[in-house]
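Handing you a structure now.
Of the protein chains in this complex, one is absent; all others appear in place.
Here is chain A:
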Amino acid sequence: MLAPHPETWLCTRPEGLFCKPGDFFVDPVRPVPRAIITHGHSDHARPDHGAVLATRETLAIMRARMGEDRAGRVQQEIAYGEALEINGVRVTLRPAGHVLGSAQVVMDWKGSRAVVSGDYKRRPDPTCAPFEPVPCDVFVTEATFALPVFRHPDPAEEIGKLLRSVALFPERTHVIGCYALGKAQRLISLLRESGWDRPVPLHGALMKLCRLYEELGVSLGPLEPATVANKALFVGNIVLAPPSAIQDRWARRLAEPVPCLASGWMRVRQRARQGGVELPLVISDHADWDELLDTCAEVQAPEIWITHGREEALIHALAQRGQRGRALHLVGLGDEEIEDEPGGGE
């Protein structure tokens, strides 16, 4: 018997991507009875689902962000590689390399396989397990940076740029705007790899998740709250804060701050200049153009479904490589990087 095409059993609904025989959603945007969550960013992990299946780390992140009672009435952990049958659908999670705990959802149904990758990246990241390509019939991908202008440079070079600026302006504070989950911890790790061993002062909004990362076994070195009482720490130091804080009242405690922003969007000058950023750092937790295409090739899927982002360019490029692309137009995804821009609230 011919295996059923995934479009017969995996579909989009207003709540999100739905597996019909398994009767569960992946990263639904509204409360649903049963959800599998790829990772803890707030556009993928929403509160108030019935049963939630995710990695141990993702569940811990969800509890920390939304409270024990809103992270799913029933919470079920599943380790990478461990298989689970849900109404005849075999479900496995594989690392996505995006943030700690991030996973691709591998679904096998009657000999046909679909992989929902969530958000992912291919660069090494000491704070999370690396992406594992899984051959499949349909690969569901993001397309955040799906234009050939997005080629992320080596993050070590970007950190080098930052450290040169710190050396040139030793009396000032470099304050890096970054997302609280994933980016902040990766930046700290990159700094540590480059030999930066000073205590890193953190905005209050970042502290909780950094502590959680440490509890989950990712060591980040000395961290300090960036409070007014700790002012002496700020001179010549690198401070991390949410993007919205780096140019607002909170930043007045810093020493002549140099506002920096770490995001894949920083590759485009106009995007960087709009926010008054003085030092753009092109460091992203998403796949860039080459990595998107390489990944689609590696998983050998004849069909690529695109959840959100710049799907037009990706579909065009995939067609030239003999892969069929299809835009799912899922709403509510992609906000995680939008929050990376300053001025988005106070």
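By our rule, contacts are C-beta pairs under 8 Å (C-beta built on N, C-alpha and C of every residue); 3 or more make two chains touch, one makes a residue touch a chain; residues count from 1.
Please note the rule applied: contacts and distances are computed from a predicted model.
Novice: Which of the following names does UniProt give to the chain that is not shown: "SiaC family regulatory phosphoprotein domain-containing protein", "DNA ligase (ATP)", "Phenylacetic acid degradation protein" or "Citrate lyase alpha chain"?
Specialist: "DNA ligase (ATP)"
Novice: Which of these, A:183, A:203 or A:267, touches the one chain of the complex that we don't see?
Specialist: Candidates A:183, A:203 or A:267; residue touching the omitted chain: A:267.
Novice: From the list A:240, A:313 or A:333, which touches the chain that is not on show?
Specialist: Going through A:240, A:313 or A:333 one by one, A:313 is the residue touching the chain not shown.
Novice: Out of A:31, A:153, A:221 or A:236, which is the one that touches the chain we can't see?
Specialist: Final answer for the missing-chain contact: A:153.
Novice: In the complete complex, the non-displayed chain touches which residues of chain A?
Specialist: Where chain A meets the chain not shown: residues 147-151, 153, 161, 165, 168-169, 247-249, 251-252, 256, 259, 267-270, 272-274, 276-280, 310, 312-313, 316-317, 320, 343.
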